[in-house]
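One structure follows; several queries about it will come next.
A single protein chain has been omitted from the complex, and every remaining protein chain is retained in its original position.
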C-alpha cells in the first residue's frame, strides 16, 4: 500500500542522524534507479518546472502503471527514485486515492530544504495526471 | 534696480504677521495687475509648467521690455504681479544680470508653501528666455 | 475605534506648514500606509531578501514563498485563482499591458472593430486604447456620462454591439465617486464575444470584489491606493483569457527557453512578469490586504458614507458650490467647483491650513470637458478619515472662500 511505503521511507529518513547522511541516502537511492530507456529521453516526457532535467515515462500493463524515470542531477534523481518507490507499479486508483501531500508526510521540508519540494510537486502532478488519464481508459 | 525692488517686496512680506495677511497681500497685488490684452490670450503665450493658466506677452520698446501678464487663478495672478514689479520695464541686460533665485531672496518658501515655487520657476525661466532673445536683437 | 485605527498610521500624527495638524483628504490619489505594511517591508529586507524564483538557496526559497504567498492573498481578495494574478507596477501598467498584449494577440483582426470606454475614464484607461486604435484601425467609442454623473447605461448597451472587440470601464470614478454597474456592462460584452475589462483602482479601496460575479476578463488596480507600497499593482485575468494572450515585456523569468533562433514563453502569470519583479511591493500589498481583512469593512463603508454626507451637506450651505455628480459623492469622493473661484486658489489656501486635497483635472480631462470645467477640488476619504477631518475641511473651505472674495 502507498501509505505504508511512505511510512517506511519516512522512518528510514527519520533514523538518519544529519543532513549529510540523509542526502547520502537520497543519492544512493538514485543510483539504484533502473536504467531509463534512451528512446524515451525526449522533450515529450520531460517534466516541466524542475531546475534540472527530469524524464518520466508511463506504461499501463494489466491495470498497473509502470514508470521509467530519470534525472541528470543526482539529488533530483534520488527524489525521483523515492517517488518510484511510492508510485511505481500501482493501479491508477491507488495513486489517485493516495494523499497528495507526500512532502509533508515525509517531513521533507525539515529533512531537505524547502525549495527541493517544488520540483517534487511538479513530478507528483505529472504522475497523478498519468494516473488520471489511465483511470479513464476503458478496461 | 531689480535687487532693490526685491528687497522692498521682501520687507513688505516680512512685515506681514501671518499667512492670511501674506496671501491677502499677494491676492491684492494680483487685483492691481493691468488688464491683459485679449488678443494675446493664446496658446502661444501660455507659460508651461504651471498648475493654473498663465499668460506672458513681451514687447521690446526702446531697449526696454514691457510685459503683459495674467493668470486665471488669483494667487498665481498675485505672484505674476509680484514678478511684474520686479521684471517689468527693465532692459534685457538688467534681467539677465539679476540673480535667478528670487524665491529664496523673498524667502517665499517660508512665506508661502514650497510648492508655490514651482510655477514661479517656470515663469521666471520664460521671462529670462525673452530677455535673452531680446539681448540678441541688434540695436 | 477610529482612534485605534488612526494610531496605526504614523504619518497622521504629522504637522505641516509650521504647526497645522495634517488633514489628509487626498486618498483617491494615494492612501497612507499602516505600520504593519511598513514593517512587512523592513522585515523582508532585514530577514529574507533574495531574488524570487531563481534561487535554489534558503533565502531564495523564503523570498519566493513570500512573493507567491502575496499572490495567493490577492487572489483570495478578488475571489480569483492564484495563477490569475499578474503583478504589475500599477493600474496604468496593467491597462497598458492589456492593450499591447491584446494588439499583439489579435492584431489585424482588430481593424474595423470598436473599443469601448466611457467619458469618465482616467487617462490610463483612455490613451493606451487610443494608441491601439491608431495602430490597428480600430475605432474608439465613448459611452456618455449623464448630467448627474452616471454612466448612461442605455447608451452603453447600444454602443456595445457586434463590432465591439474590447470594453474597458471604470468600476468607481476617481472624480465623481460614481459606481458603475460593471456586471451588466460585462455581461453585454461577453454576450457579443468582446473582451471585458474593469478598472477597479478606486473601487477596491472601499468594497469587496468578486471577479467571477462581475464576469470580466480582467480586473486591474494599484497597490498604493489600497494602503500598500508604490510600484506594485495587479492585473487579475480570467486564466483562459490570459493563457491566450501574447506576452508584454520580455526577458528573464517569463521565458521557457531562449535561443537566437527561437524563444518560447512560460505560462501565466509568469509569462507577464518579465525580469525581477517588485518582490517587496507584492509582499507589502499582501500585508495591506491582510490588514484590510482584519477590519470591519461594512462599518468603515458606513462611516465613510456618513462622513461624505457631512461633507456634502456642509458644502451646500454655500450656494456658489457645485458638486459634480452629487448623488455619487456619498461613495467617498467629492469633486466640486465654486462659482467665481479657481479650484487651484482654494487648494493652496486649504493646504496652508493643513488640509490636503487635490485640485486639477485628476487625469480625467475628457470628463472635465464633459462638465465644462477646467479643474475641480476633490476631497476623498479612506478608512482612517474622521469627523475631525471633515470639520477641518469645511472650516478651511469657508475661510478660503472668504479670502478669495
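General remarks:
A, B and C are the chain letters, set down in written order, and residue numbers restart from 1 in every chain.
In this section, contacts are C-beta pairs under 8 Å (C-beta built on N, C-alpha and C of every residue); 3 or more make two chains touch, one makes a residue touch a chain.
As the structure is a prediction and not an experimental result, all values here were calculated from the model.
For the options C:177, C:215, C:269 or C:347, the residue in contact with the chain missing from this view is C:347. Considering C:124, C:189, C:312 or C:404, the position touching the chain not shown turns out to be C:124 (whole complex).
Seen from chain A, the chain kept out of the figure touches residues 19-20, 23-24, 27, 51-53, 72-76, 112-113, 115-116.
The chain not shown here touches chain C at positions 10-11, 14, 16-17, 22, 24, 26, 29-30, 32-33, 37-38, 41-42, 45-51, 54-60, 89-93, 95-96, 122-124, 126-128, 130-131, 140, 142, 222, 224, 229-232, 249-253, 255, 257-260, 263, 274-281, 344, 347-348, 351, 354-360, 363, 365-366, 369.
We take it that only the chains that are shown with their structure count from here on.
When chain pairs are compared by their number of contacting C-beta pairs, B-C comes first.
Each chain gets a centre from the mean of its Cα atoms; for chain B and chain C, those two points are 38 Å apart. Per-chain CA centroids place chain A at a distance of 45 Å from chain C.
Separating the centre of chain A from that of chain B, both taken as means of CA atoms, is a distance of 78 Å. Counting only residues that touch two or more partner chains, chain A has none.
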